[in-house]
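My structure is below; once you've seen it, I'll send some questions.
Here the complex is missing one protein chain, while the rest keep their positions.
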Amino acid sequence: MRRPPVREYPRPNHIRDYPCGPHFQAGYIVDKAAGWRLERPVIDVRQCINCLRCYLACPEGAIARQANKVEVDLEFCKGCGICVHECPKDLIHMTAEGT
Amino acid sequence: MNNAVFSSRNMTEQEFFFGHKACAGCGGALAVRLALKVLGERTFAALPAGCMSAVGFIYPQMAFGINAIISTFAGTASMLAGMAAAARAQGLEDVHIVGFAGDGGTADIGIQALSGAIDRGERIIYICYDNEAYMNTGTQKSGLTPLGARTTTTPDGSVVGGSTTKKKNMFDIVAAHGIDYAATASIGYYQDYMNKVLRASQCGGTAYIHVMAPCPTGWGIPTEHALTIARESVDCGLWYLAEYSQGKYRLNQRPETFTPVEDYLRKQGRFKHLQSDDIAQAVRDRDARWQYMLTQWSDA
């Protein structure tokens, strides 16, 4: 697993359902970040040289390494656009959401 | 000096700082994410009150995939030291104890504990992600806010325009302790930053990394330019990439020519009000600093 799964968190009904003190399981993710985004990155993967700069530069860790390409995890991309400027081949551009 | 280079080809697939609620384009979030990818899962992290703890530990959303804890604002280094002591007491080996604190948490309220930890030679890695103001509370001036920068507590007024103090030199302060390893970095030059995190983890003692990590929200720049502006701060010479270990300094980059300081400043909302005199002052300060580094760091 490259990133933690998104899980349900059942709202506690009894005080015993809470953890003992403000300490909880590492990497427990309940919310996605997709709703933050106004634009999303689109990568022209056919010409991707797999340099991994966009993968490294993403503050969200929302770009996944694949065999010979990269892929944006649109559930967690916040649409910052950093990756656009990291691509040495200029293969990433932003597209408005809803288009 | 250790010249180890981190291979981003072979780095772990796992994300250890994921699902956080940092603003889009956050330089600090990237500094945390990449450092944890270098250090791996046998890492214990402490973060004081500040952006990265505020966005990473909002119950029940836990963004750290490794053991992590929020420390008091002043207590990053002291809590790390206690964690390191406990790791020794329990015979835990091959673990990393790392802290991520902002500029205020490091250069202002946390400097006492940091100094003590370096003095004792604690086996900890302390990473200061510097976005040049108290961003978590809404951009107030810190000891690392540069001269002239507009913050909410150093407004661009009709009498006084922006910060009236210069940026504290944490790298020199830390090196003056005779620390085992210290480095400056820029999140724009992330390969260099990851190399330094690796060297910090191998130094066998106390390590300090000061990484310039722009905050688009506080700096008044588009989110997409967080890393390009971070690189530009180095390219124009206002920031520098350096290392210190075993009593010696090393400059990692010595630009033949600097890009214009004015271009760097004019791109940012926080410097919009600066006059040409102010920019000339920034250039003079830059030149003096480089003069100092090139002459005083004989082995640089």
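A and B are the chain letters, set down in written order, and residue numbers restart from 1 in every chain.
By definition in this document, a residue touches a chain if its C-beta (ideal position, glycine included) is under 8 Å from a C-beta of that chain, and two chains touch if they have at least 3 such contacts.
The criterion applied here is as follows: contacts and distances are computed from a predicted model.
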Missing chain's UniProt protein name, "Regulator of SigK", "2-oxoglutarate synthase subunit KorA", "Branched-chain amino acid ABC transporter permease LivH" or "Pyruvate ferredoxin oxidoreductase alpha subunit"?
"Pyruvate ferredoxin oxidoreductase alpha subunit"
Going by the stated contact criterion, tell me the shown chains that border the hidden chain.
A, B
Which residue, B:Ala86, B:Val160, B:Ala176 or B:Ala280, contacts the hidden chain when the whole complex is considered?
B:Ala86
Taking the full complex into account, find the residue in B:Gln112, B:Gln202 or B:Gln275 that is in contact with the omitted chain.
B:Gln112
Per the definition of touch given earlier, which of B:Met11, B:Ile58 or B:Val283 contacts the omitted chain?
B:Ile58
For the chain left off this view, which of B:Ser78, B:Ser163 or B:Ser201 is in contact with it?
B:Ser78
Counting contacts across the full complex, list the positions on chain B that touch the omitted chain.
41-42, 44, 46, 53-54, 56-60, 62-72, 74-75, 77-83, 85-90, 92, 95, 112-113, 115-116, 119-120
Across the whole complex, list the residues on chain A that are touched by the chain not included here.
12, 15, 18-28
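Operating definition for what follows: only the chains that are shown with their structure count from here on.
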Taking the mean of the C-alpha atoms as each chain's centre, how many Å separate chain A from chain B?
23
Chain B partner, complex, touching residues on chain A are 1-4, 6, 9, 22, 24-33, 36-37, 52, 56-61, 65, 76, 78-82, 84-86, 94
Counting only contacts in the complex, chain B reaches chain A at residues 8-9, 13-27, 29-30, 33-34, 59-68, 190-191, 194, 216, 222-228
